[in-house]
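Here's a structure for you.
One protein chain omitted, others in place.
In order of appearance the chains are A and B, and numbering begins at 1 in each one.
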Amino acid sequence: MILPAVLYVLALVGFPFCLSIYLALSDAKIASSTYAFVGLDNIRSALESPTFVKALGNTLIFTVVSQALVLVLGKILATCLAKPFFGKSIFRFLILLPWVAPISLGTIGWKWMLDSLYSPVNWVLQALHIIGKDTWPMWFGERNLAMASVIAVHVWRLLPFATVIILAGLTSIPREVNEAAEVDGAGFWSRELHIVLPLLRPILTVAGLFGIIFAFTDMTVIYVLTRGGPAQATQVLASLAFFTGILGGDLAGGAAISLFLFPVLVVVAVVMLQIARRTEVT
Amino acid sequence: MKAGRVRKIAGRVGLYATVTAFAAVLAFPFYWMLLATFKTDRDLYELKNNPLIFNDHLTLANLTLLFEKTLYLTWLWNTLIVGGLVVLITLALALPAGYALARLTGKWGERLGIGIFLTYLVPSTLLFIPMSRIVATLGLQDTLWALVVVYPSFTIPFCVWLLMGFFKSIPKDIEDAAMVDGCSRARAIVQIIMPISLAGILSAVIFAFTLSIQEFTYALTFITSSSQQTVGVGVPTNLVRGDVFFWGSLMAACLITSIPVAILYNLFLDRFISGFTVGAIR
Partner (left out) sequence: MADSRTSHLTRRTFLKGTGVATAAAVSPTVIVRAARAKSDTLKIGQWTHFVPAFDEWFDKKYCPEWGAKNGVKVVVDHISVNDLRARAAAEVSAKKGHDLFGFLDPPPAYENVVLPMNDVVTECEKKYGKLAGLAQHATFNPKTKKYFAVSDNWVPDPLHYRKDVWGEVGMKPDTWEHVREGSRKIKEKTGMPAGFGISQELDTNMMLRALLWSYGAQEQDESSTKVMINSKATVEAIKLMTAIYKESMTAEVFTWDPSSNNRFFVSGKGHVIQNAISAIRTMEKQNPEAAKKAGLALPAAGPAKRMASEHLLHCYVVWQFAENPETAKKFVVDLIGSYNDAFLASEFYNFPSFSKSVSDLKGKLAADKVNPEEYAILGDFEKYSAYPGYPGHTTAAMDEVFNTFVVPDMFARVAKGEQSAEDSAKQAEADMKRIFAKWNK
């Protein structure tokens, strides 16, 4: 039953996937027709570059923080939305919007939201007297603010879907299970901890893993908002690989950068998927 | 008794406060997009204006530009076709695979399942290079079919694992009970498991559909003719001109693409989630 899915994906991605890995170990340039095998030279060259080291750290921060936020906020929001209340439909509609917007356009919207001149966010903060007229925060201009901004926009974009997944997970937990626990006198927190979360674990694990990989490989938000600036403060491996490999023409170098964490990710993915798979429901 | 009531009211207030805060933050950019759609350039670019209201007369110029000077409707249509077909292919392959992973397969199935997930780890910003060779070999360059064929390669792995998660959160007892009652496994799946996991299946649909709406790199690199482009590529290509952005029309395009899809998702979610809950009580 699983075979057709596997075959489809492997047929399409198998060759490009292997070639990408080979590229990382070769001396391929964007227009070269033959590649020579150079082993780990590209990795070595990348490690010599302070930008790469910085990007490595940024990637970890970006991925871990954004995923933690997405899962925690998603769980809170889903718990709210699982309850019946007046006007739920409208709230849910508003909450879903960021996920359905074409990301290339939605991020351009944020570019204006956080613009140095026109930012309505700053305008509101100023109107509330939280900031002064001459002290507008330059969202993409300060090291930490820039990182916070790209993380926030990334969370903005992924949160709705994480919520939907968790919500769907919550609703497919048979009501009887929860009710039985309530009859047994379990309080809200106790039910959350001992019943809901364990039952959600397979879904949360997969959603989390997907989120990690997505944050790791997708650079749309960063590419549109900061292009890795200021002074490489938001450069992540995916964007650096794009600048080096596609724009700069050093294909092998780009491949090596983007696949640098591949071995680590493989281990993480295998472990998390094993956890998701092994979870036994009684 | 009284304390219970106070707590209930406090709970309500907390609930509304939470969802309102979430909705306000998540939907704020769309409010701004709505303004930008109808604002005149003069209004938009005047620094002294309050950015959150209209300061000038409303204009349809941005919409006129979008609908008459670009192929926006064609792009929208293309996007929907690709999204629809990708969803079908994804479901056809991921449903059986997800169920098999949750219930049936032994070691090999599991390894294969993990294997296909690993293909995610290579960023599309790199993978598009070898991938474009495959697309050209298949003769699909510059047609929507290229996207229809390629997109499932990244929607299937996640959907397989997501569905597995949902199937797992359904206690096996329910299925076993049905089989004890004389159902075949196939019938048990169709009649018991599928309805319970509708919300989960819907999440998979939403995921696959949205990801194909949002995808940018492949859509950009496999398709050149304007008439074959999707919204995410066509709109910025035509409305970001060098260092000049046509903000009003860009934001209008984002808004008009997002709202119908969000309404649609919302309707579906309501139907399925409430449908299930009612069924469970009965």
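In this section, a residue touches a chain if its C-beta (ideal position, glycine included) is under 8 Å from a C-beta of that chain, and two chains touch if they have at least 3 such contacts.
As the structure is a computational prediction, the values presented were derived from the model and not from experiment.
Touch with the chain that is not drawn comes from one residue among B:Ala36, B:Val150, B:Ala199 or B:Ile256, which is B:Ile256.
Of the candidate positions B:Leu35, B:Ile129 or B:Val150, contact with the hidden chain is made by B:Ile129. Contact with the chain not shown here comes from a single listed residue; of B:Leu15, B:Ala61 or B:Leu88, that residue is B:Leu88.
One chain of the complex is left out; on chain A, the residues touching it are 27, 29-33, 45, 48-51, 111, 115-118, 138-143, 146, 226-232, 240, 243-244, 246-250, 253. On the side of chain B, touch with the chain left out of the figure occurs at residues 41-42, 45-47, 63, 67, 69, 73, 76-77, 80-81, 84-85, 87-88, 125, 128-130, 132-133, 135-136, 141-145, 217, 220-222, 224-228, 236-238, 240-245, 256, 259-261, 263-264.
Criterion: only the chains that are shown with their structure count from here on.
Chain A and chain B have Cα centroids separated by 15 Å.
Remark: chain A residues 1-6, 8-10, 12-13, 15-17, 19-21, 23, 73, 76-77, 80-81, 83, 85, 89, 91-106, 108-110, 112-113, 117-118, 120, 123-124, 156, 159-161, 164-165, 167-169, 171-177, 199-200, 202-203, 205-207, 209-210, 213, 216-220, 238, 241-242, 245-246, 251, 254-255, 258-259, 262, 265-266, 269-270, 273-274, 276-277, 279, 281-282 touch chain B in the complex. Looking at the complex, you find that chain B touches chain A at residues 12, 15-16, 18-20, 22-23, 25-30, 32-33, 36, 44-45, 47, 50-52, 89, 93-94, 96-97, 99-101, 104-105, 109-110, 112-127, 129-131, 133-134, 149-150, 152-153, 156-158, 160-162, 164-166, 168-172, 174, 196-197, 199-200, 202-203, 206-207, 210, 213-214, 216, 231-233, 235-236, 240, 245, 247, 250-251, 253-254, 257-259, 261-263, 265-266, 269-270, 273, 276-277, 280-281.
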